[in-house]
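Omission of a single protein chain aside, the complex is shown with its protein chains in their original locations.
A, B, C and D are the chain letters, set down in written order, and residue numbers restart from 1 in every chain.
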Amino acid sequence: MTATTTTTPPNPDPSAAPDLSKPISEPPLLEVRNLTVTYGSGADAVPAVRGVDLRVEAGQKLGIAGESGCGKSTLALALLRLLPASAKLTGEILLDGEDILTMKWGRLRAVRWAGASIVFQGAMHSLNAVHRVGDQIAEPILLHSKATPAAARKRAGELLEQVGLPAARAQAYPHELSGGQRQRVMIAMALACDPRLIVADEPTTALDVMIQAQILRLIEQLVADQGVGLIMISHDLAVLADTCDRLSVMYAGRVVEEGPAREVYAEARHPYGRALSAAFPKIGDPASRRAPRGLPGDPPDPAALPGGCTFHPRCPVALDSCATEDQELREAGGERRAACVLVDAPASDRSRSTS
Amino acid sequence: MTVTTDKPESAPTDSPRALARARRRQAALRFWRQYRTHRAGLVGLAVLAVIALLALTAPLLVGADSQSVTNAPGGPMEAPSGKFPLGTDQFGRSLLALMLWGTRVSLTVGLLAAFLSVAIGTLIGITAGHFKGWYATVIMRVTDWFLVMPTLVLAIALATVLSRSIWTTILAIGVTTWPTTARLVRAQTLSVESRPYIERSRALGGGHGHIMSRHVLPNVMPLVLAQTTLVISTAILTEATLAFLGLSDPTIVSWGGLLQDAREAGAVSSGNWWYLAPPGLAIAVVALAFTLCGRAIESVLNPKLGVSR
Amino acid sequence: MTTAPLATTTPLLSAEALKVTFPGRRGAATARAVDGVDLDIRPGEIVALVGESGCGKTTLARSLLGLVPPTAGRVTFAGAPLDYAGRALKAYRKRVQLVLQDPSGSLNPRHTVYDAVAEGLRIHGHAGDERAAVSEALSRAGLRPPERFFLRYPHELSGGQRQRVVIAGALVLEPELIVADEPVASLDASVRGEILALLLRLRDELGLSALVVTHDLGLAWNIADRVAVMYLGRIVETGPVEQLLTAPQHPYTQALLSVLPEAEGEPVVLTGEPPDPSKVPSGCRFHVRCQVLASGEAERAGVAEACRTVDLPVLNGGAETQVACHWAAACGGEA
Amino acid sequence: VVPGNPLAPAPSEARADDGKTTLTVAVAQSVDSLSPFLAQRLLSTSIHRLMYDYLTNYDAKDNKAIPGLATAWEPSADKLTWTYTIRPDSKWSDGQQATAEDAAWTFNKMMTDEGAATSNGSFVGNFEKVTAPSKDKLVIQLKEPQATMAALDVPIVPRHVWEKVEDFSKFNNDKDFPVVGNGPFILTDYKVDSFVKLKANKDFWRGSPKFDELVFRYYKDQDAAVAALRKGEVSFVAGSPSLTPAQSASLENAPDIKVNDAPGRRFFALAVNPGARTKDGKKFGDGHPALLDQKVRHALFMAVDRKTIIDKVFQGHAVEGEGYIPPRFSDYFWKPSDGQKLAYDPAKASALLDEAGYKKNSAGKRVGKDGKPLDFRILCHATDPNDKAIGKYLQEWWGEQGIGLKVDCLDNVSDPWYAGEYDLAFDGWSVNPDPDFVLSIHTCAALPSKAKESAATDNFICDKQYDELYKKQLAEYDPAKRADLVRQLESRLYDTGYMNVMAYPNAVEAYRTDHIESITTMPAAAGNIYGQDGYWSWWSAVPAAGASSSSSSDSGGSSTGVLIGVGIAVVVLAGGGLLFAMRRRSTAEDRE
Partner (left out) sequence: MSSESTPALLKGAAGVESTESGGPAPAGPSARSPRSRSTAAYLRYAAGKLAGAAVSLFAVLVTSFFLFRLIPGDPVKQMTGGRQVSTEQIAAMRREFGLDLPLWQQFTQYCGKALTGDFGTSYQFRAPVIDKIAEALPATLLLTGTAFVIYTLLGIWLGARSAWRNGSAGDRTNTAFALTLYSVPSFWLGLLLIITLSVGIGPIPGLFPTGGMESGSTTGFDRVLDIAHHMVLPVITLVAVEYARTLLVMRSSLLDEMGSDYLTTARAKGLRDDLVRRKHAVPNAMLPTVTLLFVNLGTTVAGAILVETVFSWPGLGGLFYQALSVPDLPLVQALFFVFASAVILMNTLADVIYPLLDPRVGR
């Protein structure tokens, strides 16, 4: 992984955008800089994403976790500019160095699916009920390559085989497939144009444990085979930790913690991350036996975020200053960063930067 | 999501009933606030208010004897003038005055017929949606049967079968237009019935009556309200149609009746558009106003409909 | 461990050879959603019912509440068989309460919190102070101060709060048992723990029994005393949580545990979709997907033939560890 | 079923099309049947007048019987045998000679086949035997003497064509064109509810009609028909029964249009239910008992301002009603004397009502001795605007008297009418040159034999005095004496107050003077055009100088059609192009 090749010098400004001192190499597959998304305007404005930086290298798997309404899907849709017209975007989304946000529509359409594809939350609704799944898979192939319809259909069959469905199922309508099969179709569709990046938005939510395991394995395997970048969105930290290389935890439209997946899961720095990982008990762990742990309070309403650190009303370790001071992501040792006042005090061996 | 606009919490001494009433008032206010954002709905409402006012004050505005043929002030079929802003009918009565009187009939028929239709439809829809088994089957068969009957044809047939009066018109409209409402309400009932809170209520021990009155009805009511306004406009149009076909009480002045009179008197060939235009226009305006209100209500209840504001 | 030795007490609610079938639509075979289940819930016990989607968990729960009449077998409550006549059923429903998966759906959007909680009281003609009862139930469910919530509508509450209201609505009738169908499945991870803690606390404070239906084994580990693993309308393995989740004997339970993200060892991903309750295979109903049979291990244990042909007995509803598996029975000790 | 129609091409068809004159008549009635054996409607029977010759015709001047297919007719001494001489110069349009055979066959068919008796069966009810001893002699033997033998309004059809018809009750004579006939016009085409087309019979013995073609075009909506006249789409429009005052007023000012406002043969009356009963005196129905009091009836009529009705409802296109028979039939017209006249006098009406015991109560309502208010129902024809309009007036006039009135408008008044379930009714009849029929309907003999059964009676009047007078006039052969008796009858009818004639509506019709130069009315002086007893109007109509323009207006119509069609196509294409352009723009705009 490229990110680990350089030892990060202490950054005087923790909020600064990605490291510019990095040796000039090819740009990362995806780089998101200070992305904000606001739905609506004026008094009704909903800041759904509030300054998110992300980075995905080719072949890397990034997990994004967070509770409902924290802006995960918004972020995913923003990556291909698929948000409704009411959404205002700022920042940069660089896909292979090219900014999605400033692209011409024609170019954008060319990038869509061929450059990056999406597996949506809820396959039932993401497939068109009145078209055969084979046609739906073939559609982007026809659109983006000069394939003949017959070739596209053949390719669709191959893709189905690749995700473990018989090619004959191309003739089926979505409602004739089970939830897991539909999700496989969605994945086959995402692979149709050999994209460099796949965004999977809660691909396994609402699926049964066993099927969830099947799908996750399938995704892992395909990503490994084809070396594409993967962004996987889920609210299940445990699943992400199991599947991904890196993890970003979002809270109220911000990334509040990021780092290597295992580390974040095992030992989160941000109190929210900690609460989230504690919510998934480890079977056999006596500590969690008859002791469900959760986070008191309710998720914030993005239309009326609390001041200061948005997490402070629910934070078990909040300081007085948290109610007034917003917290930016700061280095938290290794490749990790977290947006909490307390992160670097005990854990960091580096001198605290004066501010 | 938590609403942070919490008003000062109500004093705990109030009884829950009183609070509930206050709450309902608040809900109505909220509804109104949302409704207010629909410009078309507001226009519709304003038009209706004006028309309702005119209908109520018609006796004061134009006097009860404006319908009299023996005291008709003008000559037959006069063109609009200062004295008769809309001209006169074939008896020399002021068309403006007749239009005002007609408002009362058209509104009454529209409202009563719509009420009848919606009441039947709601009752049938809710029960058909709630009860399963033979009752629902039979009832839905009947509804389907009514639904395939061409409404106008059936209404004409009914109006012919029964004697001519305003009540016949109301009955004919009410009895023929309810199936749409019934279907709508039934669909809504079915969707409400599939909600977990019905299961919960049943698990709490709630019976049929409880579920229908406490859960289904309140959830169906908004739809019924919207439907009512839409049915009113249909009813007004149907009333006009029946009157136009000469199937309503000819001694009563209604807009449709005026149109029929105009046609019978020969307004079309004489080019007396001023006799013909206002009643039709009035029908259209009122029907439109009710439709606008209905759509506004619908979209307040279901913002996805995207009714333009 | 705070729980008393449970095996000695008589069950509060029990299913005896319970069967529920649904007639197939348009000529399809009938679905044997619950196909012979014995299950006891003792006073103060929390039983977790786990299994794949469509295995009949919800149907079992609903038939325990008398919401679906069983096609065979019976439900007994406090020793007496359930009476499906209107009045008796109503009385029963005062003592046993249901909490559903989707709190947003379980609340009528047009009822205030107060109405939602008071509904049970009104149905059962509560004689006492309704307001006080509602307040108490709400505070017990962790919505404090209750007055703040009285006149809220469900859409003004967060998911966790809604589920608390549902629980308060169940508590207000002072039931002896709560049947919770996936009570936290639709809630956020961060909120989940709080609700589960609430269930635990209620058991400790009120001695409430609970049947918690879930597909999440972690949840069972979190709160349950006992787990029953269901597969295709039958309970295939049951026993105390610690034992069953740490040392599962049935291949199905093993597979379920192995696919958990943090489980050690290679996950055993069962192929295929969950089977159809209208086509229950003969022999052990799990045998078509059984990894033990597939790997030939059952062959080695000499039970392969039995797996395919010999139906297994219904496990009794008791608290001890039991497993319905030819292979586990054959090499029970070493597993 | 359909007779094979040997189509001998008529010579006129050979003529060139251009310059053909067409007379288009707008009608508001649809054809019920083109079979003369079935047709009953005025339109259909008028058309049959044009298609087939009758034995006799009526003189346009004075309604006297004049020769038709028969040149002469003669009763035997016992008045039971009539002999008709058939003219030798009448030919069927397929070239065959029209003979006495045809006539005999026609009558015999009606006498023997019930299906063929549907429309004109009443004419042959009294026939004993009909024979044709020779081609030009028709002999009819009667059971009893019959005075109407010179007025047999029966179309004579060609036997060789009609013989082939199987079921006369179903055959409508509308499949094979042209239809073989011997009248002034030959039916050439018919489209249901669209038009009936006839061409002039150049060989007609009385002479060819002046117009080459006659088209009756159907308008469901009478006002549309009037509009069509204004536009010149049609040459003539008849009202049904008459143009409305507004229509005639607007047409009078229109250029090139003449409104023919002729005294009508109809009366418009207020009938009172005198207590419905059967011939043998059994009472039925529910007529208001108060109306049995002559004073009440007179009071009601005296409270009706006929002048206002003429002025306001008919707007002058009617004559104020007096006696039973309209003034057009001057022989029989009768006027009440000054003392007898129930002139409009509300005060006197009040007094009469008081006298009859119906005093006004405090609320201003008349109540009877039993304390019940006087509330009447009046039957009205929903399709007749005049009924409805006059109903409104009556409501107000009688309302002033303290009498309530409910106007019961029905599409079909016959049920309550025959059942005697009405108090008052709007009534009206068209009077024939001979008044016998309209007089007969008020005799006791006309009462139904069973309750609620339809009968000849109009409104159940049964008055001994009237009946005696009626018998007398029937037996009286001296025209002057008979007329005197008829007037006495009318006087008696007037006095009883059961039939109150309010008006004699005019027949108001209009035609385009740029299409029709002249046309014969019947009676010739101040008569009407549509629905005459003969075929005079259409046969006599003379095309105006530029009348071929009326035909060219038709071809003009189609060229307008072409223009319009082209116009529409252009609009559609332009619209499509525009939309395509917009579409292009919107894709080019490249928006999400």
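As a convention for this text, contacts are C-beta pairs under 8 Å (C-beta built on N, C-alpha and C of every residue); 3 or more make two chains touch, one makes a residue touch a chain.
This is a predicted model, so every value here is computed, not measured.
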**Complete:** Per the whole complex, from B:Thr151, B:Ser201, B:Asn219 or B:Ser248 the residue touching the absent chain is B:Thr151
**Request:** Among D:Asp89, D:Glu114, D:Glu166 or D:Glu355, choose the residue that contacts the chain missing from this document, as touch is defined above.
**Result:** D:Glu114
**Asked** Which listed residue, B:Thr103, B:Ser201 or B:Ser269, touches the chain dropped from view?
**Response** B:Ser269
**Message:** For the chain not shown, which residue from B:Thr127, B:Asn219, B:Thr241 or B:Ser254 touches it across the whole complex?
**Reply:** B:Thr241
**Request:** Using the definition of touch stated at the top, determine which of B:Gln26, B:Thr57 or B:Ser191 touches the missing chain.
**Result:** B:Ser191
**Message:** In the complete complex, the non-displayed chain touches which residues of chain A?
**Reply:** 77, 80, 82, 109-114, 117-118, 120-122, 124-131, 139-140, 143-144, 164-166, 168-169, 171-173, 175-181, 189, 208
**Prompt:** Which chain B residues touch the hidden chain?
**Reply:** 40, 137, 140-141, 144-145, 147-153, 156-157, 160-161, 180, 183-184, 187-188, 190-191, 233, 237, 240-241, 244-245, 256, 259, 263, 268-269, 271, 273, 276-277, 279-280, 283-285, 287-288, 291-292, 295, 304-306, 308-309
**Message:** Touching the absent chain: which residues on chain D qualify?
**Reply:** 22, 30, 32-33, 35, 38, 40, 114, 118, 121-122, 169-170, 172, 189, 191-195, 197, 215, 217-221, 224-225, 227-228, 230-231, 233, 383, 410-412, 414-416, 418, 449, 453-454, 456, 551, 554-555, 557-558, 560-562, 564-565, 568, 583, 586-587, 591-592
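The criterion applied here is as follows: only the chains that are shown with their structure count from here on.
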**Message:** Using only alpha carbons, which chain's centroid is the nearest to the whole structure's centroid?
**Reply:** B
**Message:** Taking the mean of the C-alpha atoms as each chain's centre, how many Å separate chain B from chain D?
**Reply:** 44
**Prompt:** Using CA atom averages as chain centres, what separation in Å is found between chain A and chain B?
**Reply:** 51
**Message:** From the mean C-alpha coordinate of chain C to that of chain D, what's the distance rounded to whole Å?
**Reply:** 87
**Message:** Quick check: what residues of chain B touch more than one other chain, meaning two or more?
**Reply:** 1-3
**Message:** Quick check on the complex: what are the chain C residues that touch chain A?
**Reply:** 1-2, 52-53, 158-161, 188-197, 200, 215-219, 221-223, 241-242, 245-246, 255-257, 259-263, 267, 269-271, 273-274
**Prompt:** Which chain B residues qualify as touching chain D in the complex?
**Reply:** 68-72, 76-77, 90-92, 160, 163-164, 246-247, 249-251, 261, 263-272
**Asked** Where on chain B is chain C touching in the complex?
**Response** 1-3, 6, 9-10, 12, 15-16, 19-20, 22-23, 195-197, 199-207, 210, 214-215, 218-219
